[in-house]
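Every protein chain but one is kept in place in this view of the complex.
And then subunit A:
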Amino acid sequence: MSRFKDLQKNLFGGTTSNARQFGMIFTLVAIVLLFQFLTDGLTLRSDNLIALFQQNSYILILAIGMLMVIVAGHIDLSVGSIAAFAGILVAKSMTEWDLPWPLAILFGLAIGAAIGAWQGFWVAYIGVPAFIVTLAGMLIFRGGNQFIGNANTIPVPEGFRVIGSGFLPEVGPNTGYNNLTLLLGLAACLAVIWREVQARRTRHEMDADAGPMWVSILRMAVMVGVLAFVALRFASGRVGTSFPVSGIILVALVILYSFYTRNTAGGRHIYAVGGNSRAAELSGVKLKRVNFFVMMNMSVLAALAGMIFVARSAASGPQDGNGWELDAIAAVFIGGAAVAGGIGTISGSIVGGLVMAVLNNGLQLQGVGTDRVQIIKGLVLLLAVALDVYNKSQGRFSVIGSIMRPFRREAPATPASSAAEREPAKTSVSG
């Protein structure tokens, strides 16, 4: 096996999930570099990066919840309306009922939980398909928003706006950079190294092949390089700006939910339900509870996203959150989730969301109108999922692998049983 094949196997779509995530990040980096080139360096400028994060953090938060909903085999069309509904109630609670903003945030989350319980009840306990329940929710809560707000815009107080438009404060000595952002970046770099070391140790404990050391080092070096670069960019923005608070909320949620979906029994159950709900049930998984949880969780995150958006735009309006559900769903599918459920990762969805965000942003920087941006985004979504479907019909999951296929001479090390006994695409004889 050549060195190149080693790299291909271990870096892109290899055996460990760490490697697969890295492959997705690679795709994102490629798109960023493309636009960096096309826009003459505008894409990676500090102010643009900051704006990019602020404008998309709420979509990415939705993508986290949506990933879990889609993995469980459902869909949620109501998130935009729920975000708007929670947003207007929270805005009202602060301006008209004088609720202090921290309490208002809790109030908003409680609204999300209540709506989620409502939708989860129909999906999990009555068995109405989530598509229908959330289509109804989309109408109900959009109407609810306009009914409560009288179709008007309600402003929110200064303190509340921090979660949408705030930044990490300036502390410590004057280094010319935002110190907290630098520290955050350093922590992220250390975390990446720690994870790689942990992953190798785990593989060793399993007596499994951890892959060549140089691949690990290369992977770490690239990750650390990217993180350091991004941290420096965020830290060196216009005075008063730095890493946005909404970005911190997002990062915290990504870490929390990635851990939950990967490393806990509850997370595993979501994948089991999406993969084969009857088999999961017969393995002792409490189907209704899982379905209820993913639907409810989604609404809580939608309420949070709504609040962040309201905080960023300083007011809650009747058109907030229009079309968000579609952006979130697109992010999840571009990130590699399967339409039928059971497959997908949080990090993949985030990368999928970022791909869409960078695309959007880069095209706008180039002066491409929203009409054409939409066309391009639509095509990207279609192609990404088509590639995934095609790969699966070919029985392989590695995107890069299929691109390289025509150049490969030797046969891959497929186990003898896999090709011969692989379930063929169910070809019906009757035609």
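Worth a mention:
Basically, a contact is a pair of C-beta atoms (placed from the backbone, for glycine too) under 8 Å apart; a residue touches a chain by one contact, two chains touch by 3 or more; residues count from 1.
In this text, contacts and distances are computed from a predicted model.
Name of the non-displayed chain as stated in its UniProt record, restricted to "Glutamyl-tRNA(Gln) amidotransferase subunit A", "nitrile hydratase", "Nitrous oxide reductase family maturation protein NosD" or "Xylose ABC transporter ATP-binding protein": "Xylose ABC transporter ATP-binding protein".
Touching the chain that is not shown, out of A:G166, A:G342 or A:G362: A:G342 (per the contact rule at the top). The chain that is not drawn here is touched, among residues A:L33, A:I255 or A:A279, by A:A279. Touch with the hidden chain on the side of subunit A covers residues 15, 202, 205-206, 208, 263-265, 268-269, 271-272, 275-276, 278-286, 338, 342-343, 411-424, 426-431.
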